[in-house]
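Each remark here refers to the structure printed beneath this line.
Some chains have been omitted; the remaining ones sit where they do in the full complex.
Here the chain labels run A and B in written order, and each chain numbers its own residues starting at 1.
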Amino acid sequence: MYLKNAWYVAGWNSEFQKDQLVSRRLLGQDIVFYRRGDGSVAALEDRCCHRAAPLSKGQQEGDQIRCMYHGLLFNCAGQCVEVPGQERISDKLKVRSFPTEVRDNLVWIWMGQPELADASEIKQVHWHNREGWRVEEGGYLRYASGVQLIVDNLLDFSHLGFVHNKSIGTRKQGNIRPETEFQGETVSVRFTTLGSPPPAFARELGQLPENVDRFNYYVWHIRGNLFVQDSVIAPVGEGYESLDPATMKLHTFIALTPCDENTAHYFWATAHNNFTSTTEDLTRRLTEQVAHAFDEDREIIEAQQAVISTAPDAPMVAIAADGTLLKVRRMLDALLLEERSPKAATQ
Amino acid sequence: MYLKNAWYVAGWNSEFQKDQLVSRRLLGQDIVFYRRGDGSVAALEDRCCHRAAPLSKGQQEGDQIRCMYHGLLFNCAGQCVEVPGQERISDKLKVRSFPTEVRDNLVWIWMGQPELADASEIKQVHWHNREGWRVEEGGYLRYASGVQLIVDNLLDFSHLGFVHNKSIGTRKQGNIRPETEFQGETVSVRFTTLGSPPPAFARELGQLPENVDRFNYYVWHIRGNLFVQDSVIAPVGEGYESLDPATMKLHTFIALTPCDENTAHYFWATAHNNFTSTTEDLTRRLTEQVAHAFDEDREIIEAQQAVISTAPDAPMVAIAADGTLLKVRRMLDALLLEERSPKAATQ
């Protein structure tokens, strides 16, 4: 079950090169992507309606794509416009097409009811291409787990104290409880760690004092699985708005797009300010450390998924910290129900 | 569902050597083959009736085969004739045996009702060992797709214009419609391409003029999945019977034997006449080019099978060119129904 009426990240803009057909599985469907002449990206079902050959093994002709099994040509709305050796073409010869948008170095796709696609609803994730911020090329992980276990992980930062206690977290963070606020389809989380030593990566890359305050403020967008975080590590007492040159500020976004029920795409980027540092090639080093931390998450989450797969119905026992993720899951269930109701279908 | 009352190709004769046990999966059943003293080939179910050990891990003793788990000995009719340490042997201790025939360098097998096996019904595919024709050793492909998608491919030569447009076909052939004739359980197809440049392989290997006529005449035998083709590439106007020394004549046969529902054995050979050529080692080169074209087919068909496997019930929309393959599929369905009806069983 996927929430379909949402803008999902389909990939980094740089992944979709001119004259290349890219096949990617999203929400349980194989999609073929290609770049149109005007720079926009076409997205069609990667299955010829005639005999099910993948269009991604075909060839692009202008803004159209030809199946290279029997030569049917499709326009970028998915309508077949040519059948070799045949004059009349049935309207039924068409494949599904999907609205896309190129924005903030990302390609977004809408796989729900086409008439509901409204590009103005795409979330802002501009830090990674805003002046004054430094960022590496976008990151990507392929997860051998369903999206929901990754969502759970992002909603409960107490795991910083255990999964990441040698990288981006500290053991003390395992005991901290966040402030959480629900607004419509978003959850705002403030996870504050006061007066403790900086985590390992900050000690290595920065020039912070022995004790720091740490602010992880983030928003989770349920629709589209988007995580947008504003993270500050400042000398004690400087506060979230600290202008101290040693203060580290990071903007991270993570977009989760289901591949299918048990695998997921994980797109991410972390931009940072110009904090004091003696590290050469700082942005690359910082990105590597964040990537390492995300690998730590993946390792435990994929192990968790493997255990769950051996006994999918075995119960889990909630602890107090699970309130947020349980509430998010209920909200998602409600959105799924709404999407599948007849009323939604006729809107 | 397999049509069982048919002679299928089990393999090339050269694959079944003296004193070797060969296990091969055909029509969803594992069969063990071994050569009898008189040169004929025995074929038994590759599963000991006692404890299900594979007989192909046993050993041949004369015309008999011994299971090397507990030592039961079977004759080539499948009857157990010895149980070590036991005097009386139950009639129930037997495995299924299958009629076979060695003919035209091939071993054929009948996996249906034994009493209906009539070797005189085996089709002639003698070109590849007939004087005046040159041919390499028989070819083989293992397909990760069911047989039916390969049948569809062979019945619609318009794919020459797309799948093979850089090897054995030309783009123009994508627009050509064949003449098709149905007779009993065979389909005769005449696919004629007049007045156009030769395909790439003919340009490389032959000495043909800039424009040629091309005749692909073939017969598809529904029972046993046998494709037998007579192909001529001649200077324009020379016709199918051309005696011009530059004229290329090819005889190709392809035999498809289901391995199981989603995999297939593809046996093939292409013999050619002595057309004018400056190519050294012509037969090998020509065979390589045909093999390359068959790999092109396999690539698109396996991709097609993979797409179908993700959504087996998704509809396909027919085009005009699909008439032949749809009719063949209906004939096959009728044959399957007839084979499974009680009347057929009592005949």
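By our rule, a residue touches a chain if its C-beta (ideal position, glycine included) is under 8 Å from a C-beta of that chain, and two chains touch if they have at least 3 such contacts.
Given the structure is predicted, the values throughout are model-derived calculations rather than measurements.
Undergrad: How many copies of this one chain make up the entire complex, given that 2 are placed?
TA: 3
Going forward, only the chains that are shown with their structure count from here on.
Undergrad: So, what's the distance in Å between the C-alpha centres of chain B and chain A?
TA: 48
Undergrad: Which bits of chain A are touching chain B when the two form their complex?
TA: 30, 46-47, 49-54, 57, 66-72, 83-86, 90, 92-93
Undergrad: Quick check on the complex: what are the chain B residues that touch chain A?
TA: Checking each residue of chain B against chain A gives 152, 156, 158-159, 161-163, 174-177, 299-300, 303-304, 306-308, 310-311, 314, 316-321.
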